[in-house]
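Okay, handing you the structure first.
One chain of protein is taken out of this complex; the other chains stay put.
Up next, chain A:
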Amino acid sequence: MGLSACGGGGDDSAASKTVRVTLANHVWTEDIKQALPEFEKQTGLKVEITQLGEDQLSDQYNVKLNAGSSDIDVMMYRPLQEGKLFAKNKYLADLSEQVKSNKDWDFADFQAGPVEATSYQGKPVGVPIITEQEVLYYRKDLLAKAGLSAPPKTLDELKAAAAKIQAAQPGVAGFVARTGKSPAVTQFSSFLYSFGGDFVDDSGKATVSSDAAKQAYAYYGGLIKEHGPANVSTDMSWPEAMAIFTQGKAAFYTEADSLYKNATDPAKSKVADTVGFAPFPAGPAGSKPYNVPSWALGVNDSSENKGNAWKFIEWATGKQQTLAQQKSGVPSARTSVWANPEGTATYPKDLVEAIAASTKDGVGHDRPLVVKVAEAREIVGQPIVDAIAGKDAAAAADAANTAFQKFLDDEAK
């Protein structure tokens, strides 16, 4: 069974001429679909794309990869969410040989943080395609109306500015962000780091009940409770929170920069003209946003078409494609593309500055780095929703810490 995999990208003449690629709904995917004919012409291969929403994609992988199905060759996956689980279950093929096979493609060009996140036990099992940093989205017009000349630089200033705008503009919330227990965790992480906390300490102990963490929970939840939209739901992920912001119903919004097109595209946003971007505001420990690879491409270990699967990845993550992607608004993991003025020419100027600040001091994870991420997120996310609902954030953090420690102990077994 394993013999066919030993070729390492060699002769695949027996393999199918069709590469089956499963991708998530993303700007990146739309771009790649546009460029596909070029790849098909170059290689004579045919590419079959299955495109799904994030949750459906995870479910699909769970079912198909669990069954050892070979009908997925290339898979787009979330290294921090599913990477460890997939690698541990041996769903992802070892790409050590492939990444060295082409000097021009240049694996060393990829940023170190993202590469580490797509490696398992020191071996690359994926190639990062999209990176993400958290930035502050804000409404220039509302700031001006409230007499504020510049976006807030600290979390204290953010709270004051949100209160001021909310008071001046009835019907507009001062602040909005994700509120769902699990989806909020990643965007909350920058608040946690900026208060000086983290999910786990160096010795692997749960630290979500540290003083810093308690402050961060109370701050994030309090900001949404007091200055967020009225009757706020505790189920919001980015589409819901983004909708409130782009409908003109909120002044500030902390979110991943990779989603910025949703706010600046006039077809999707009522406030496209007045959106500004700023680096993540500093807390007691400074401004410490996450800087992570949100998506990567991997090869299904059960695929019988690994050689051609790699050909697709090599093309899709090559310098030329990556530059084109970044020009259309997808932040990449390639150093050379960020260094190239062309690579940032299409970005709003303030966004480029905000991203630069994030990549400098950014933290390499935006959620607990464990195998069962979904479960861990629900545990450490509980105090967020408790704080939003007006419950005691400190008590919730203590309870979450106990549960999280037990979770970590179970996983270490």
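Following the convention adopted for this analysis, contacts are C-beta pairs under 8 Å (C-beta built on N, C-alpha and C of every residue); 3 or more make two chains touch, one makes a residue touch a chain; residues count from 1.
The rule we apply is simple: contacts and distances are computed from a predicted model.
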There's a gap in the complex where one chain should be. From "Glycolate oxidase iron-sulfur subunit", "DNA-binding transcriptional regulator, XRE-family HTH domain", "Bifunctional protein PyrR" or "Sugar ABC transporter permease", what does UniProt name that chain?
"Sugar ABC transporter permease"
Contact partner of the left-out chain, one of A:68, A:204 or A:286:
A:68
With respect to the chain omitted from the figure, which of A:304, A:353 or A:375 is a touching residue?
A:375
By the document's definition of touch, the residue of A:174, A:229, A:293 or A:362 touching the omitted chain is A:229
Determine which one of A:180, A:197 or A:298 touches the chain that has been left out.
A:180
On chain A, residues whose C-beta touches the chain left out of the figure:
55, 58-59, 62, 65-66, 68, 85, 88-89, 91, 179-182, 229-235, 237, 243-244, 247, 249, 371-372, 374-375, 378, 381, 385, 389
